[in-house]
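A protein chain is absent from this complex, but the other protein chains hold their places.
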Amino acid sequence: MISRIVLTTGLLLVLIGLWGMLTHRNILRIIIGFSLMGTGTHIVIVAIGYVANGTAPIIDRALSVSEAISRAVDPVPSALAVTAIVIGMAVTAVMLAYAIRLYESKKTLSIDAFTESKW
Amino acid sequence: MIRRHSIIVAIVSLGLVFASLVIGYTEQQAARPLAESYIRLVPQELGAPNVITGILLTYRAFDTLGEIAVLFMVAASVGLVLGREGPPRGVPSEDRPGEARPSSEIVQTGTQILVPLISIFAAYIIMNGHLTAGGGFQGGAVIASGILLVLLAYPQYQPNLEFLGITESVAGALFVLAGIAGLIVADGFLDNRILPLGQFGAFFSAGAIPVLSALLGIKVGCELSVILERFRP
Amino acid sequence: MVESLLHPLNIFIVGLAGGFLIPLFYRLGKSWTAAAFVLALAAMTVISGYGLFVLLNGTAPIEILTGGAKPPYAINLRMGLAESIFAFSVNLVALFGAAYVVRERYGTLLLYLLLVMGIQGMVMTRDLFNLFVFLEIVSIATYGLLGLRDTPASLSATFKFLMATVLASTFFLIGTLLLYAVTGILNIDELIAKRASITGPIGFAALIFLLACLLLELKPFPANGWGLDVYETARCDVAAMISGGVSAGVFFALLKLLPLFEDQLELIAGLGAMTFVFSNLIGLQQTNAQRLLGYSSIGQVGLLTIAVPLLYRLNADNAMFLVVGGLFINHLFAKVGLFWLAGYVGRERLQDWAVLARRPGAILTFGILIVAISGLPPFPGFWAKWQLVMSLAVGDLHVWIAIVLVGSLLEAAYMFRWFSLALNSPAEADGVPADLFPIFGMALLLVISGYIAGKLAGLAALWAYMPLAAGLVLHMLARLPSRMQCLIVLVLVTVGGSQLILELSGISLLFAMLLLAGGLVVSIACLARTDHRSGFYPLLAVMLLSLPALPRATTSLEFIFVWELITLSSYFLILRRTEAAAHALQYLLFSLAAAFFLLCAFAVLHTQTGSVSLSALRAAGPDSAPVFVLLAIGLLIKAGAIGVHVWLPGAYAEADDDVSALLSAVISKVSIYGLLVGTYVAIRSDVSLNLALVVGWIGMLTTLAGAMLAARQDDLKRMLAYSSMSQLGYIVAAIALMSHLGWVTALYLAANHLLVKGILFLVAAAIILRTGKRSIVELGGLAGVMPVTFTTAAIAIVAMSGLPPLAGFGGKWLLLSAMMEKGWYGPALMTLLATFVGFIYMARFIQAIFLGPRRATHDALTEAPIPLLTPQILLIAGIFLMSFFPKLLITPLSNAIDPQFASTLVWQGMSLEMIYGYWNPVPVMALAVIASTILFGLFWLLQQSGWWATIANVEIGGTRPSLYKGFRAVFTTLTPPWAGALWGGLTEATTTSAERIRILYTGNGQTYNLYILYYFLALYAAAGVRHLWVAVN
Partner (left out) sequence: MTDLIGSVLVLLGAIFHFSAGLGMLRMPDVYTRMQAGTKASTLGNTLVLAGLAIHHPGWSLKLLIIVYFVLMTNPVSSHALARAAHSIRIPMAGDTGIDVLRDGRQEAGGGT
């Protein structure tokens, strides 16, 4: 039940990010929209890994291997989430860098100003 | 106006697609076969209590290697795009005051108190990556947040880019070297059994994972601070 | 030790370690960094090359394990044969491209190296999430490299590219994880094994997300504005790496995951078709060079996206290998070469590429690259397209064949338009040229891979490549004086030609000798021009040698290969004259359309008879009517039949004088040979005999229309062009008779036409050389000044018009008796009418140019030069030989025509000798003379009685209303320019539709993101509908 709520929030975040990215004119808000979408995706990833009333897959005194198999959360999506978060951050950094250069080239951050090459 | 309507239609239909996902989604009652075998294999084969770090730094280490390459390239691309060597960038425009003003005294004292705390916490995360939650990436990010705090508090402070660049490359090269060592000594590229697995749960255990995690932490820390440094006006 | 060093895993170790160490090398010194960079690239190339070499020798695909565990738990990569080809070719391109990047800052070297490694990672990885990571590595490296050029346009284009690719990779991430949610697997091989378990809304959505990302990264038609902007504004070598390398990685990922999308195959092919056709359509309207290359690159990837799913559906594995490999290699080398050339030229507008014409090596490389992209021989694109059409025909996917061919025609149109713009527009002073080496490397790789692909497709015979070899030899000797080169060409062609036609027999031997001898004799006239014509003689050698090679072709592949070689070499020869640019393009497009019709015909034949050889035409079953129809359409286009003749006058008239002589005398016979080869089918299939009648009528209509049009012309060469169109009509009708006598007449008329038209065009060349004028009205009374040319022209006219005693009369008589025997009374009447109209313009030719008052300026004219006269005299000797000793030609002709063919005909009429016997006596000749005088008398009376003036309009103003003006008015009304209007309207429609579709690209990044979202939703909906459709029945 919990993972269904987490999944819905993740997907809602993706939709909100998309909406922000499509409607806002300012490039920085578009980038925020993209990072929101990224976060939403990461939440979806983690939601997929959730096992009914499971706990962190760390084998220690509190959770032996046999117990972990039934009570531990699926470790694979969490591992993938780490990588996805790093990629999300990397892409946002590159976007911000280009946003700065765009601002310097035209002294405006509105996406509509940057439509040189068309047709 | 048509644009807004078309955006609404697009978002609503995508919402419907997502709704079909949520409806079709059934929560997992037990771990999937792959997850189950990982939970069994990681402690037994790699000796690492934290299954996720075990996966990240050995079984899917090739992904992590790709990850490092991604971060490495971002540092290089941001350097290229914002062109440190290029013409003096960021001519002070009217809404950005001369060179950055020193921040207020409260922030400076706060930084002096917090930075040691943050670095200890970061070191803890990195070194205990294989025991408790955490690992190289998370630790590196915490280091970077510490450095960001310092950059904010003391604007005139210039982190030594030369040093960061070199450590970054050396850490990356060492990581690949560890991978090659795995090829020669252990039975596969990036295999962590190049060092003894040691006693389960001890500080020095799970073969090369702590070493790899440390390298990863340092590298990510340096890279993120280089990126932050590039973004300053 | 060496073995482990060359293991493909080292590609990634070299890439990553190299990447990490480059900043350290930079601290040592700049030259160190460059050396390390080039060394790393070279190492990767060697490793992938070694892998390819080992795999070609048949070892199993090389498995690469990581993380010290077996696949489901750890990530594995694999280097099979396909992977090694993709990896090796991308490495080669990167190594050549290093020349452009090596002097940049170390950050660029780093990104370039990791980009190349990322592409190979995408090709080799067998883990889905690892594929996502490599996709990100490639994207981020591209973002960094795109930052190299910092004009506002390129920055905004890069930001659009960034937004689009981030959106696409988010789709991939969601897709991968949803797939994991359904199947719990990340390894691709296991996923494919368990693809049946991917069900339910999540499984379906996961597949669509994955497919959407892969297609979006390949820049599909409506949602690729961002891709085009980047191609237009990026630095040329970065754009090259994106169009060649990155698309390679993404395309191979699609190829790898195809088994997952088994019920969306047609959808993928449809989307690919949309991209292929529309981007080539919009390509017609482009003025910016790099943006045009962007459209062409997206189009080529679209073509690949059509081929792969369809071949996968037909599970034609060996075809898939040649088609995918050929098309990909062709696209990679040609497109990368052209992007580098864009950098080398350094100018944006297409016209400004004329600066290339000033640099000798450059225009040749540009030509090679353009021909390669348009998928013409001898480059890999041609073999791949041939194999693709053959495999699609086997699967009865005829609509797809049409799409592929129409798209390739559009692409050839704008590519060659660009080439002719570069060749012919005025060039200003050019800057210091950068090095041409990498681009020349690409051209060389294309030639090599073309030969390999040719061997794979089944054409390993060396004789097919002899014309090209001769052209190469001539190109080497470009420094010699032009007369010397011409002699070398003649010698080479005689030696090569004779060697070619040794093994031939029957009709092909006769035709090969006719083409070879005719070509040689007429090309003696090229000695007349002593000015240095760069590139003329190699092309001449290629054309003259590929003419006799055509009858030598035994399989349909060889036939089409040589056919397109002739088209190409003649196109380039016509293109040499600046005024001929537009006509040359028309000529090329119509010839290519003809070749495509032939390709379809052979494809259908291949499906019916299962064999590729031409002899299968004889064994075609009763249902082979479509083969004949397609063949007939193609060959009629090439012969310039009524309706499709618009290209003929322009191409023949506007070319150089000696080229137009060759064109109309010798090259026009190529379609005749095609008809001869093709019409065997007509006899076999039941419905074809009346089809042949239709062809016969078309032939006669062409003759009549040609004659009337010729009569209307004032330009000397245009008149001769129309006259050769009408003479060809006779030959086509003769072949369509499908009788033993009909074919003898056809060959007889063909030989006669070659001789006659050769002389007339050389006469025209002489007149233009001496007077410099082309319009008949300004000429007159040249007989006095140029007696020899006059006599040759007179003899030729007599022979052509069918007046006794020369060969023309014999030919017409044979044609008439063959028609009577066959019962074709309509066409026979048309022949008489056409001969009469023909006689009018031929008489005008002689009267207006040679007889009548001479202009004062022409008094001092001298006789035509010797090199122009000698071929005329030789041809005259040929005519006399044919007229007075016809037995010499007709007897070998009649037994050359396949006896089996003759036997199927009921032979009740007079035997050939007997008809021939009748032909000599005086009464027949007298009858003809009387008939023509009566006809003339009748018209002369009509004209005197003034009745004529009322019919012809007021145009007859002169004191003595000349007979000719009256006819001209009548003919103008009789031949309204419908054909011209039809084709003009068609081109107009395509250009306006291209103009209207272009508006789609508004240039706004946000709109492009919306297009991407809609593209995903459309894909989801289409796949959903198909999913329900399959579920319903």
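Read from first to last, the chains carry the letters A, B and C; within each, the first residue is number 1.
Rule of thumb we're sticking to: a contact is a pair of C-beta atoms (placed from the backbone, for glycine too) under 8 Å apart; a residue touches a chain by one contact, two chains touch by 3 or more.
In this text, all values refer to a predicted model and were calculated from it rather than measured experimentally.
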item	value
Displayed chains contacting the withheld chain	B
Touching the absent chain when the full complex is considered, from B:23, B:117 or B:185	B:117
Option touching the unshown chain, where B:13, B:37 or B:103 are the choices	B:103
Given B:123, B:152 or B:180, the one touching the chain that is not displayed	B:152
Positions on chain B contacted by the hidden chain, ascending	95, 97, 101, 103-104, 106-107, 110, 113-114, 117, 152
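Rule of thumb we're sticking to: only the chains that are shown with their structure count from here on.
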item	value
Centroid distance [mean C-alpha coordinates] between chain C and chain B, Å	54
Centroid spacing, where centroids are CA-atom means, of chain A and chain B in whole angstrom	15
Residues of chain B whose C-beta touches two or more other chains	7, 10, 14, 21, 25, 32, 34-35, 38, 60, 63, 66-67, 70, 73-74, 77, 81
Contacts with two or more other chains, residues of chain A listed in rising order	14, 18, 22, 76, 83, 87, 90, 94, 97-98, 101
For the chain A and chain B complex, residues of the former touching the latter	1-4, 7-8, 11, 14-15, 18-19, 22-23, 49-52, 56-60, 65, 68-70, 72, 74-76, 78-79, 82-83, 85-87, 90, 93-94, 96-98, 100-101, 104
Chain A partner contacts - residues on chain B that touch it in the complex	4, 7, 10-11, 14-15, 18, 21-22, 25, 27-32, 34-36, 38-40, 42-44, 49-52, 55-56, 60, 63-64, 66-67, 70-71, 73-74, 77-78, 81-82, 89-90, 131-133, 135, 137-138, 201, 220, 227, 230-231
List of chain A residues in touch with chain C within their complex	14, 18, 21-22, 25, 27, 30, 34, 37-38, 41, 44-45, 48, 76-77, 80, 83-84, 87, 90-91, 94-95, 97-99, 101-102, 105-106, 111-112, 114-119
